[in-house]
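Worksheet: one structure, shown below.
All protein chains but one are shown in place.
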Amino acid sequence: MEEGSRPLDTLNAARNKTVMVVLKNGHHFTGRLRAFDIHINTVLEDAEEYESGELKRKVGTVFIRGDTITIISPA
Amino acid sequence: MEEGSRPLDTLNAARNKTVMVVLKNGHHFTGRLRAFDIHINTVLEDAEEYESGELKRKVGTVFIRGDTITIISPA
Amino acid sequence: MEEGSRPLDTLNAARNKTVMVVLKNGHHFTGRLRAFDIHINTVLEDAEEYESGELKRKVGTVFIRGDTITIISPA
Amino acid sequence: MEEGSRPLDTLNAARNKTVMVVLKNGHHFTGRLRAFDIHINTVLEDAEEYESGELKRKVGTVFIRGDTITIISPA
Amino acid sequence: MEEGSRPLDTLNAARNKTVMVVLKNGHHFTGRLRAFDIHINTVLEDAEEYESGELKRKVGTVFIRGDTITIISPA
Amino acid sequence: MEEGSRPLDTLNAARNKTVMVVLKNGHHFTGRLRAFDIHINTVLEDAEEYESGELKRKVGTVFIRGDTITIISPA
Partner (left out) sequence: MEEGSRPLDTLNAARNKTVMVVLKNGHHFTGRLRAFDIHINTVLEDAEEYESGELKRKVGTVFIRGDTITIISPA
């Protein structure tokens, strides 16, 4: 496989940038991607939680367990 | 097993081509397959998300956690 | 265990033959079995997807994530 | 542990005999147990599928993914 | 950890004795505990299946896949 | 990490003491914590099962499969 072809490379390129994280329960978070690991456990900073598209709360730093995540998309 | 007979070979042949990814929640994405790994974590570029067959949003680059995926089909 | 007694042997014998793959969500696919692995990730060619027994669409080549599969049956 | 005390020994003793396999979705199959592995992936021959206790279809040979199985009982 | 302090020791002490096995779907079985393994795959003999507390059927020997089990309790 | 900082240390300190175990299905058990392992498979003695906060039955010794457990709390 050529360089840059692994999924985690895409997450690595998004470090310190704003991403949207959508959960299996339909909620989503936006925030600055601080950290992730191979389980896709993810930490966002300056995060906001949305439910049905409406801002639910500002949560600051948040650790999201990887198995609850559907997608992560750079803003 | 003869060459070309592994499932990931099919995904590898679809790299940089347009694929449809259907999720367990019924949503699907179309986009250019940029990367995948053995967990079927998948990255699409120029991706669009569909819900009930209707375009929901353009998401650009998107990382999709493998365990949320049902099928991947080359366009 | 005597030769031929492992479940994957049955799948191997079905390579390049038409099989039916039933998913946990009740949908099923028919197609020619091109590839599978130990996770039961499966690739069909010339595949058709059925929902409630009705043809939903022709999907050509399709990669099916193993953990979504209930049964695979040679036609 | 004394000989014969492992769960897979019970399945091994049922090889080539008729068993009932009940799935998590409530469907069940009867058929001759041809093969199984440590994941409880199972192959039945001359199998019949039942839904709500009614014969739904004869499926011949069927590979059943182990994680969909609740119980296996010799007839 | 002192001797006798592991969960599987409790199951081992119940071998050949009558136990109740409750499944995640609410059904339960009673029977003589013949075998179990580290996945909690379990074999009962002279087993009876109950649904909503009512005897549903006598199943003789039954292999129960461990991941469907909630609790096992000696009678 | 300093001593005493691992989650299983908390369970170890609760051995032979009364704990409450809440399951994913909402039921809970109280009883004396006899044993647990790294999967959080847990054995209680002199256990009582509660449903919707009401005592459902006394179950004596009970093996609880770890993956059905939400929380364990010393009384």
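Every chain is named by a letter (A, B, C, D, E and F) in the order it is written, and numbering of its residues begins at 1.
Throughout what follows, contacts are C-beta pairs under 8 Å (C-beta built on N, C-alpha and C of every residue); 3 or more make two chains touch, one makes a residue touch a chain.
Since the model is a prediction, treat every value here as computed from it, not as a measurement.
*Asks:* Thinking of the complex as a whole, which visible chains are touched by the chain that is not shown?
*Replies:* Per the touch rule above, the missing chain touches A, F.
*Asks:* Against the chain that's been left off, what residues of chain A make contact? List them.
*Replies:* Given the touch definition above, chain A has residues 15, 23, 25, 34-37, 41-43, 59-65, 67-68 touching the missing chain.
*Asks:* Write the list of chain F residues that the hidden chain touches.
*Replies:* So the residues of chain F touching the unseen chain are 1, 4-11, 24, 40, 66-67, 69-74.
Basically, only the chains that are shown with their structure count from here on.
*Asks:* Treat touching chains as neighbours: how many steps, at the fewest, connect chain A to chain F?
*Replies:* 5
*Asks:* What whole-number Å value describes the gap between the mean CA coordinates of chain B and chain C?
*Replies:* Result: the chain centres lie 18 Å from each other.
*Asks:* Using mean C-alpha positions as chain centres, tell me how far chain D is from chain F in Å, no decimals.
*Replies:* So the centroids are 33 Å from each other.
*Asks:* Determine the centre-to-centre distance between chain B and chain E, using the mean Cα coordinates as centres, and give it in whole Å.
*Replies:* Chain B and chain E have C-alpha centres separated by 41 Å.
*Asks:* Among all residues of chain D, which ones touch two or more of the remaining chains?
*Replies:* If we look for residues of chain D contacting two or more partner chains, we find 67.
*Asks:* So, with touch as defined above, which chain pairs make the list?
*Replies:* A-B, B-C, C-D, D-E, E-F
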